[in-house]
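For this view, one protein chain was removed and the others were kept in their places.
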Amino acid sequence: MDVFLQQLINGITLGSIYGLIAIGYTMVFGIIGMVNFAHGDVFMVSAFIALIAFLILTTWLGISSIVLALLIVLIVAMLFTSLVNWVIERVAYRPLRGSFRLAPLISAIGMSIFLSNFVQVTQGPRNKSIPPMISGEFVLFTHNNYPVTLSYKQLIIWGVTAVLLLAFWYLVAKTKLGRAQRACEQDQKMAALVGVNVDRTIATTFVIAAALAAVAGTMYLMYYGVVTFSDGFVPGVKAFTAAVLGGIGSLPGAVIGGLLIGLIETMWSAYFSIDYKDVAAFSILAITLIFLPQGLFGRPDVEKV
Amino acid sequence: MTALANSAGENPRPHQALAHGRVDAMAALRDAGITAAIAFGLFLPLIGFQTTVNGENALILITRWPLLLAVVAAVGIGRLGYSVLLEPRLRQRAMRPIATTPSALRTFVGQWFVPFGIAFVAAYPALVLATVGFSRSVKWIDNFGIQILIYVMLGWGLNIVVGLAGLLDLGYVAFYAVGAYSYALLAKTLDLSFWVLLPISGILASFWGILLGFPVLRLRGDYLAIVTLAFGEIIRLVIINFTALTNGYAGIGGIPRPSFFGIPFNADDNGFAAVFGLPFSPVYRVIFLYYVILALALLTAFVTVRLRRLPVGRAWEALREDEIACRSLGINTTNTKLTAFAMGAMFAGFAGSFFATRQGFISPESFTFLESATILSIVVLGGMGSQVGVAIAAIVMIGGTEIMRDLDFLKKIFGQTFDPTQYRMLIFGFAMVLIMVWRPRGLISTRAPSVVLKERKSISADLVKEGHG
Partner (left out) sequence: MTEKNESSAAETLLRVEHLTMRFGGLLAIDDLSFDVGEGAITALIGPNGAGKTTVFNCITGFYKPSSGRLALRHGDGTVWNELAMLTDSGARSVTTGNGALFLLERMPDYLVAQRARVARTFQNIRLFPGMTVLENLLVAQHNRLMLASGYTLLGVLGFPSYAHAERSAIDKARDWLDRIGLAARADDPAGDLPYGAQRRLEIARAMCTDPVLLCLDEPAAGLNPRESAELNALLLAIRDEFRIAVLLIEHDMTVVMEISDHIVVLDYGVKIADGVPDAVRNDDKVIAAYLGVAEDQVGEAEAEVGL
């Protein structure tokens, strides 16, 4: 029970990070029907931007308030990552919109390879680790000398995730931008005809996706304190799994899918074998797609004859 | 098509100016300025600063302002060059009517490319020996010849699945791995020869192709791609973790090397060189391996050409065009898809067992997702379904990255610390993006009909479907 509860807390934390990345997959897939393969690497880039911002603040400017530093890091990472994803959309995907369907996928795979190697070349191949930003934890209770803890870091991740999800949910569900996005999802040509700026709407979607990935990247850096250039692929695939599990195209689905993947991964590691934890994630991906392709909250896809 | 529409939409300038290709200098400068500003923002964090460790092993930052400035300037100048030099020319080309009949040169090249190409690859080892000499030829035959031919073969194998049947497979490397591990394990335990194990590895791989093909039959589009990616990763992770069988990360070494019909390639008295009265050299083995992979690749091409003209091949292409219509004509689409998976997997299995015997050592490192992505991009860049296109794409992509291992003269320009091999995959990834933007349907995008009544006409890519898988 105590182990279970601890894993539950850890799993929700990990799941929040996956959920934030998953939203990016689900939004982009929803609007242009493409698996943005490079999204995991955008997440990794954002973690590096956060790392650099954090180092500037702490080692150069000597900001001592960790909360202030974190807030600035978060904003800086969101801004720069958004710019990165905006440029990626402009360069690698927009020229291919409406053409051959495989082309954007290959372009995205190329972009993914480019991004991870760009970071490797510019920042070096080694792990980048920083001293823990925030330490301390609440001991919820102790049972058989096993303390069940909720660390401040975890609490921050939960809080930030919840607040940002609410904000973006509002943005997508209640604003003009959200309406334009849904119109583009249904029919881009028609949306353009009724005056929706399709290019701008899609670009904004990429910007939002990147901003959320940057939140995930910052949280990841804060939580684990270490990042390397190859950290995009596996979290990317897991977040994509989360998006699929939740039903691709559905925002709440992505978050719940993320939480489920996070929980399954931590539980699997705790109770089965840590070696096969990625096998578990990939198996869930395959099983979901095969038996429940519409996911938990997606619309079923009916074959038209 | 899209590019044309875009440029027309974004440049509401009068037609006359377009036709003469005149350049608006102010606009070009402004564009370059904006692009440079964006590049500054883009590269500021990752190029402007570098994270590195100091003496106490703590992470610190160093700045690289000159490098950042140089990159930003390069991007700005590049953009300026594009608007001044390239854009007017592209615009003029777009205005020109499209030639309906191919030029004489094109027809000539089209007719003679394949025979000339085969003659060239057959004579390649001799040409290498003649030009660079005995001692340096290993590198050219092995790193270029054999390496490229492996990817040509893999590309042709995957082409059956992706190009003909229209089923998007991102886990193709799994079957390559099955072939390699089958050969390595069987050769070490059963002590059978390469030629016996080659078909067995191929059959095992195609068995896995069917096994993994079954659950994904109903899936379409990107979903199929992602599930095959997941399968590929699962197989790799199982290879890593199932150490009792596969030795995990450490890999399997001491895999039997191929022999020349029973005569080993070694320095012994009964070795190849001694038997044929030649001085010992590793070149002989490499040349032998080269012809083995060439034969395997040509076999793949030959079988694929044959299959395209058989009902099963036409059913694959029909499946890519319209699955529902196929079913209405009584075609068992399940079997059709599975034969495509099995065929593709079989050739990957052949290539895998060749890879194992060539390397003598295999480990999970050789079968990552990057390999699948590389093979798929070769197929798509080549033009799905086109064998010649796939071969050209393999030469460009693999040959290109191999050459980059070798550009030591760049050290003279950028200084001794500059390591060109680092930039290999960086450029590889960016090239994938660029080629897709340049030619979304690949280098050779027209389809050749499989049967002709009166006159052979190639079919424009606009009509050919890409399948839903």
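By written order: A and B. Residues from 1 in each chain.
The rule we apply is simple: contacts are C-beta pairs under 8 Å (C-beta built on N, C-alpha and C of every residue); 3 or more make two chains touch, one makes a residue touch a chain.
Keep in mind it's a predicted model, so treat the numbers as computed, not measured.
When the missing chain is restored to the complex, the residue among B:89, B:306 or B:405 that touches it is B:306.
If you put the missing chain back, the residues of chain B touching it would be 303, 306-307, 310-312, 314-315, 317-318, 320-322, 324-333, 339, 447, 449-457, 459-460, 463-465.
Note that in this section only the chains that are shown with their structure count from here on.
Residues of chain A touching chain B in their complex: 29, 33-35, 45, 48-49, 51-53, 55-56, 59-60, 80, 83-84, 87, 91-92, 95-107, 109-115, 117-124, 126, 128-131, 233, 237, 240, 244, 275-276, 278-279, 282-283, 285-286, 289-290, 293, 303, 305. Contact residues on chain B toward chain A in their complex (touch as defined above): 1-3, 6, 38, 41-42, 44-47, 49-53, 58-61, 168, 215-216, 218-219, 221-223, 225-227, 229-231, 233-234, 237-238, 241, 324, 369-370, 373, 376-377, 380-381, 384, 422-423, 425-426, 428-433, 436-437, 440-441, 461, 466.
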